[in-house]
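Here the complex is missing a single protein chain, while all its other protein chains stay put.
And then chain A:
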Amino acid sequence: MNPTESAAASPATRRLLPVADGRRTRAHLRTALRPRRLLLAATTAVMVAESALGLVGPIAIGWVTQAIVDGRGTSAVIGPVALLAAAAVLGAPATWASNVLLARVVLPEVARLREDVVGSALALPVDTVEAGGSGDLVSRVSGDVERVTEAAQGGLAGFVSAALAILATLVGLASLDWRFALAGLLAVPLQAYTLRWYLRASRPVYAAGRTAEGHRTSALLGAFAALPTVRALRLGGRQYARVQDASLAAAGYEFEATRTATRFFGRLNVAEFVGLGAILLVASVLVRSGSASVGAATTAALFFVGLFDPINAVLGAFDSVQQAAAGLARLIGVLDATPASAPVPAPAGSPEAAPRTARQPVLALDRADFGYGDGPDVVHDVSLRIAAGQHVAVVGTTGSGKSTVATLLAGLRAPRRGTATLDGVPLADVSPAALHGTVALVTQETHLFAGSVAANIRLARPEATDAQVAAALDAVGATGWVEALPDGVDTLIGAGGHHLAPGRAQHLALARLFLLDPDVVVLDEATAEGGSDSARLLDTAATTVLRGRGALLVAHRLSQTAGADTILVMEEGRVTERGSHQSLRAAGGTYASLWEAWSRPG
């Protein structure tokens, strides 16, 4: 299979998150490893010692051989055996230490990297992450991280043994007859050439392989995360086929990579034979002419054979580096995508819980235009202003741009033209931390996070006590049904947990908002899912949450918005009417007809 062919099979419409180039990857690694310099040096030192102990074997054996050739007594074996025994005794702790140290260098660094990637991804605009699909990001923080961990451990160990093997080769060469060394060196240009060829050939295969695995993750998540729909519409066969294709495509790259790697090692075998053959030839000539001893010839040949493994390890380390680099580039690409103004969040034990005075900030949009991606504007020239405790409602037909306006006002998207401001300061310039607790948006989409009911509420304020969580549930009138759940507030909900109807998810979202206690709330269809179950409950809950705060309300259920101070009517991205419920009804425009459709008894 040709890698480019199966890449074409992947969804072409995706705009995946960026992948860093080699230079960026290296630069990032340098900075990231700087604080671990000492540990890295210690690890390297131990590894050098470990590898050096491994070299004791051939030396001791050469020594015994020489003793035998020289026809010495049996006591001559004592020295070399003692050396070997010492190497064995020291080797065990060295191995242990080098493994442990290596893990302590690599694992925490990779863990930090994945945490930074998740932190950065969460700081990215929603649209950027959604464009790539959640599978893209998830595969980066799971599959790629696994690969990087494995390859980094293998690669680093390989590199150290590589450095040492090269060193030993130099030392060994010096201790040998220079003519043997010269013969052995015949292998080097071949190896160098092979390595160069391999690095070029394998890089694109690994990079494409990582992407293919990302597609596989997307295919799996596409089937698993949409399970109710997939089952209801009997799309199991279709999703199965997608997963199968993606899985085989990813496997195809692994085969391709193996084919390349085995060719690489095949060529290295040729180099080995050339070196070894040359040494033996030279030895036969030199021994015959009496200018070298049999012992020296044996040592030289065995020395060279003993070098096969370390040399292959060195060169194989390049393979690991190549693999790690392919994964790293995808991780670092996410870090680089984060805009400078949205720094990677620090581990916040408790976010600045500055005592909030009863502030009443003014939130405003002024002549805002907005369009998604590079598409046309979907919101044109929208101005609105939410002053102290005011309630502004936005109504209009579906697709008219209400949710878009809601996100502009909440600062989640920035207008293309015009401004979105908080007390006159552009929202883009206000730090996320400052916006936390100032403006909050309850989105039209609901999502319950896997975890307990309490944990879902606490997302708003992680430092909230159990009593505060209970109070929030109570305030919005959710205590009754939450307590009826199998484990009350500790019931696990969300994916894999107890199923809650969408109306209940919205109810919890309102409880969350109550706990967050922001100055201004933006409710985008926050009570739309009431349906049969809980319309009344949700309406009451919304009233509670809105009390004493500025608010933007988006709702199709017009009874929710009728009481607002100002109602804006949107059509095709523009505000076409503006006024109070009474005045708009009287005006007999779009609002009047919407109200008519809404309040008709059916």
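Operating definition for what follows: contacts are C-beta pairs under 8 Å (C-beta built on N, C-alpha and C of every residue); 3 or more make two chains touch, one makes a residue touch a chain; residues count from 1.
We take it that contacts and distances are computed from a predicted model.
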| item | value |
| --- | --- |
| Name of the absent chain as recorded in UniProt (options "Putative ABC transport system ATP-binding protein", "Xanthine dehydrogenase", "Iron ABC transporter permease" or "protein-glutamate methylesterase") | "Putative ABC transport system ATP-binding protein" |
| Which of A:R196, A:R238 or A:R367 contacts the chain that the document leaves out | A:R238 |
| Option touching the unshown chain, where A:A32, A:V362 or A:L435 are the choices | A:L435 |
| Sole residue of A:A45, A:A163, A:L190 or A:A223 that reaches the chain not shown, by the stated touch rule | A:A223 |
